[in-house]
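Showing just some of the chains, left in place.
A, B, C and D label the chains in the order they appear, each numbered from 1.
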Amino acid sequence: MKSILILHGPNLNLLGQREPEVYGVVTLDEINQRLVTFAAEHGVELRTVQSNHEGELIDALHDADDWADGVIFNPGGYTHTSVALRDAVAAIKVPVVEVHLSNIHAREEFRRQSLIASVCAGTIAGFGWRSYVLGLEWYIGKLGDW
Amino acid sequence: MKSILILHGPNLNLLGQREPEVYGVVTLDEINQRLVTFAAEHGVELRTVQSNHEGELIDALHDADDWADGVIFNPGGYTHTSVALRDAVAAIKVPVVEVHLSNIHAREEFRRQSLIASVCAGTIAGFGWRSYVLGLEWYIGKLGDW
Amino acid sequence: MKSILILHGPNLNLLGQREPEVYGVVTLDEINQRLVTFAAEHGVELRTVQSNHEGELIDALHDADDWADGVIFNPGGYTHTSVALRDAVAAIKVPVVEVHLSNIHAREEFRRQSLIASVCAGTIAGFGWRSYVLGLEWYIGKLGDW
Amino acid sequence: MKSILILHGPNLNLLGQREPEVYGVVTLDEINQRLVTFAAEHGVELRTVQSNHEGELIDALHDADDWADGVIFNPGGYTHTSVALRDAVAAIKVPVVEVHLSNIHAREEFRRQSLIASVCAGTIAGFGWRSYVLGLEWYIGKLGDW
């Protein structure tokens, strides 16, 4: 059975609780629930981690290299500023897909550049919680024989 | 039955014929074939258009507003330079998903900015021809009740 | 009798049909109608051309040099990116007035620079379809003896 | 009867007296004369003000809000440097049209950006003293029923 890490970056624990006009009303727990169910239907086991701490996210990426077949990573506000997270993604062998809930290109200037994108397998942005689903579909499609 | 336009920008007609180490060995016809089959299985009709002409791509977007339920658009080299294509995407009511075969953030400096991304529903980059499939999956998921 | 070319750039064919809150409800045909009537009252014959193709706009400018006494040109999204259109305007002898429906200075950063302005006789921006009328009035005033 | 303020910025008092190869031989008095006559023919009363003082131009804009139906403003060298004038234009309710004698886009780098344009109704540049006339025509056209 394949295993995938869903890694949520800073402030994503607030999903569905605050600023619903921006982030929607679905909570992080509900999103994780849906993803776990969807993955299970395709024979994939998920582990989900959320942290507001840059260092914990680095640790989680290092750790995933030992057990996961793939990582789906939403780096949140660290997307644009963290060379250390970039180095962590580059250093591990397991592929990482970068996802964003919103279209980062349609927001403030300082959000348009992703330091992390160029070391990821690919990037998916703008589809809300379905961005995670599309990341899962890619892993499933790649492993299947379609 | 739903209808979607797959719109391929400049130089994509060469896919699979030249520079296979960069673009793979699958031709554009083969990709279109796979997408049509995949879409049909989900009750979606596809039309596929390729053009090297900026004006023809604008015309195709305008035209799609009259018959399509969604557009999946790979703007190729125009991604980074065409305000006119951006205006065309913004002017039509049908949603547009921007896709790229390669990870544009990992290439030359002048490829990192997309003028078109901020007026699209979302962006998918780096998954080769599967980028188109993920775009389709989003449309299907959104229309379905998953 | 004097002759003037009204040249409309990309996406202007959509005027009045889509995004009325931005572009108003008057269609391009209606604008052309009004301009032709107004011009005729002042003894000026108009030809109107619209194209989404950069190359066709260049061709139209070249062609106008053979028959027109003036050009009123709304380059749309090509305003900010086309050195080739700039060169076409610079290469012909007939004067060109640049017009814009909206105030380009009050929009996105990438719309604030016009590559074309510095080779035009003058620029008029922000008055909606009346920007074209003001361009006509300048040609008429210049020919008259006010 | 409608009233419009013609507001001339710094150094425009020298018009027609110096550098005729750049600014022509018509003096500011002659321009004002022509504009007053033209306006009167269309039932519009003009007041004309010229000042080299940024503060006096701000005062004149504030003052115009109490009596004028429109302002035609040539901010001269303050165009590119004065946030205070921009704020004054933004703060008053009467519409302001920005005019320039010359094509500011064809001059030095530091003249290409207008801080004031984005809070004006529109911009007219490059038609010499006729730039003012076109501004007047817009006010007249807007008030009439053409």
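By our rule, a residue touches a chain if its C-beta (ideal position, glycine included) is under 8 Å from a C-beta of that chain, and two chains touch if they have at least 3 such contacts.
Note that this is a predicted model, so its numbers are computed, not measured.
Q: Starting from the 4 chains in place, I would like the total count of identical chains in the complete complex.
A: Counting every copy in the complex, the total comes to 12.
One rule holds in what follows: only the chains that are shown with their structure count from here on.
Q: Give me the set of chains touching subunit A intersected with the set touching subunit D.
A: Common contact partners of subunit A and subunit D, which must touch each of the two, are absent.
Q: Return the residues of subunit D touching two or more other chains; collapse runs of consecutive numbers into ranges.
A: Subunit D, residues with two or more chain partners: not present.
Q: Think of each chain as a node with edges to the chains it touches; is that a line, ring, star, complete or other?
A: line
Q: Under the stated touch criterion, can you name all the chain pairs that qualify?
A: Pairs satisfying the touch definition: A-B, B-C, C-D.
Q: In the complex, go through subunit C and note every residue touching subunit D.
A: 38, 103, 105-106, 112-114, 117-127, 130-131, 133-134, 137-138, 141-142, 146
Q: Help me check something: in the complex, which residues belonging to subunit B touch subunit C?
A: 53-56, 58-59, 62, 65, 81-88, 90-93, 115
Q: Please name which positions on subunit C make contact with subunit B in the complex.
A: Where subunit C meets subunit B, its residues are 9-11, 13-14, 18-19, 51-56, 76-81, 110-111.
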